[in-house]
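The structure appears below as structure tokens.
Part of the complex only, each chain left as placed.
We call the chains A, B and C, going by the order they appear; numbering starts again at 1 in every chain.
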């Protein structure tokens, strides 16, 4: 939405930061279908958003980047349902200066490797992938979020990192190269969406969730690299 | 004159400065505080103004105990040793500060301030910032600012310091007008200030009062070492007849100091004992004043001899060299003639008629 | 001033300036208009200026009295109190946000009371202002307390003996005397508020137009759209330079 929409009905969507490109399109699509509604999407870390909802933030819809966070909200959300999945992949700076070919290379001591910290969901996933591949990672930095991992790699600071490829924003696609990790297929991360309990606009909220999970939504998500739910 | 009810009573001990002082200033009286450096003069003023907290004791003003009363409620204005002009205000606004703060309008305050600046002779500096003043100019503005406060009690710490000799007499006249009928504590190093401005003198030494009395008493017959060194003047109070001060039989021709001196008004003639010559016969010559006298006391005073004489009911002292005292055979009872040049006799209007 | 001091001074200057230059050199000047001119960027800048201004005002209203109390009175436990007042400096902003939520949030200590009064603060523009005020207040208090202590009480004392009431002294002597320190403190507080982000997102969230300030916008776009982030940072920097440059410390006495 944009300013100057006085008189329109509003809909507030809280969405994980990695959804920022896709939900921007979906917002436009929803507003085209409902000209009297102004959608405001608030992006942020899933856990941050959940905390805000817990503290009474005026959200109508919540789209989380992992199921644990959604589950932690318990009764505060109504009928969470998955709408997308993704898996970890290796990113390296453009030109691959470290010569990384597979996840096994990440164990090399002279490579600067960054991953998510074990305290955050992508960090847990990273460990599981590494365990599945039988690789012992010795990262040079354990970052707060996928975005931070990506930032380090895109800046050329690190030689490789493990990220959800859907987190690589279009603008960064020139700066990094992606290397698939077959072992990651076993560790699938699922995105759920739900209407927030007590939303005064529950009907409209459900319509938005349906849009995301429906035909149009899935098309946009697929184009951005997300897997089906 | 010094009742505890009306006026200022101070009875304080300041331990860390070793000051223990008790003194009283009657309502409307001006008290001069004299004493060497570090004697405790500024400390006494600070205690009255509420800036120095005494270890024990109290300050009572017109029956009101000021202990614990905050400075602005004391109605006591202090001109400190350091001018401390507000750096963010112009000279004019510095002087207008007190009237403005006590409710006068901006216009009225400024014109009052301008008048005070004129009195101290720096009206042309009204628009300056304090940091663009010379030392003496700043001192004068500080005097104007204190006068503009028009307080119940005025505390002046060396108001004449840093002033050139040229403006001191004029400023003394200003102060004299301003201090009349006000309760004032005046710290000074100049006995003439005390004489012209104060009713009483208190001398401090090492944090203690060593002398306390009427100004003429202390200046003519000092008992403390410090007062003796700075004072010991001859004072003759009487009426001014246009040429001389007349006191009974004694007539003392002198030159009036700058202030207007009405004929027939009360006046005091001031001259140093050193200016008094002693003759066995009446002298003829330029000295206008010749007085027949009887020696009452002869007392050595370091390298000179102090001769005390009676001229009618007056006591007049002369200082001569020991050889002169011997030549003239000055002993108590001797009849002598005193000569004093008129130009050595300063005549001032008496402070109180 | 010894001339060798220029050596470390220039080193320090380079240390601060190089990164700024490096950042600016990344700006794609051609696209600057588009990047900065987007509706969301304009909303965020306008919100940032409004909230930072308001919180600076709040800092002045609350902080100057606090500084005066700290500088002009003596009481037991004053040292501890001063340290406590300065805490928002040291607590990471996100923790400050959590603490604010724990207090003024719906489930916080005083939040429910406020809600009964019809005040729902969290996730509103008011929450942004509160978060900014919370983190900026120590800057103002420190600057003003320092200025008060250096100025000393001598002029206030003189003013009091001239019959000025404490309020008059405060208004006509204390405030003008510490004006340079006060301005410096206000500039610092404004700058800190302008750059505030951690406490704001935590306590106020990020809703375009009502709680998404410029730093939040920058944070959100830092990797998604790095060019936009850098361009917006440049806007922030320019605003800050203008504010600091306009309200530079007054002349010292010589």
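Note that a contact is a pair of C-beta atoms (placed from the backbone, for glycine too) under 8 Å apart; a residue touches a chain by one contact, two chains touch by 3 or more.
Keep in mind that this is a model prediction, so the values were computed, not measured.
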Protein chain stoichiometry for the whole structure, using the labels that appear: A x1, B x2, C x2
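Assume only the chains that are shown with their structure count from here on.
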Whole-Å separation of chain centres (CA-atom averages), subunit A against subunit B: 89
Centroid distance [mean C-alpha coordinates] between subunit C and subunit A, Å: 33
Centre-of-Cα separation between subunit C and subunit B, whole angstrom: 57
Of all residues in subunit B, the ones touching two or more other chains: none
Complex contacts: residues of subunit B adjacent to subunit C: 49-51, 70-72, 74-78, 80, 84, 86-89, 97-98, 100-102, 131, 145-146, 149, 151, 155
Interfacial residue positions of subunit C with respect to subunit B in the complex: 154-155, 157-166, 168-169, 172-173, 176-177, 179, 253-254
Residues of subunit C touching subunit A in the complex: 39-40, 43, 101, 105-108, 120, 122-123, 201-202, 205-209, 212, 220, 222-227
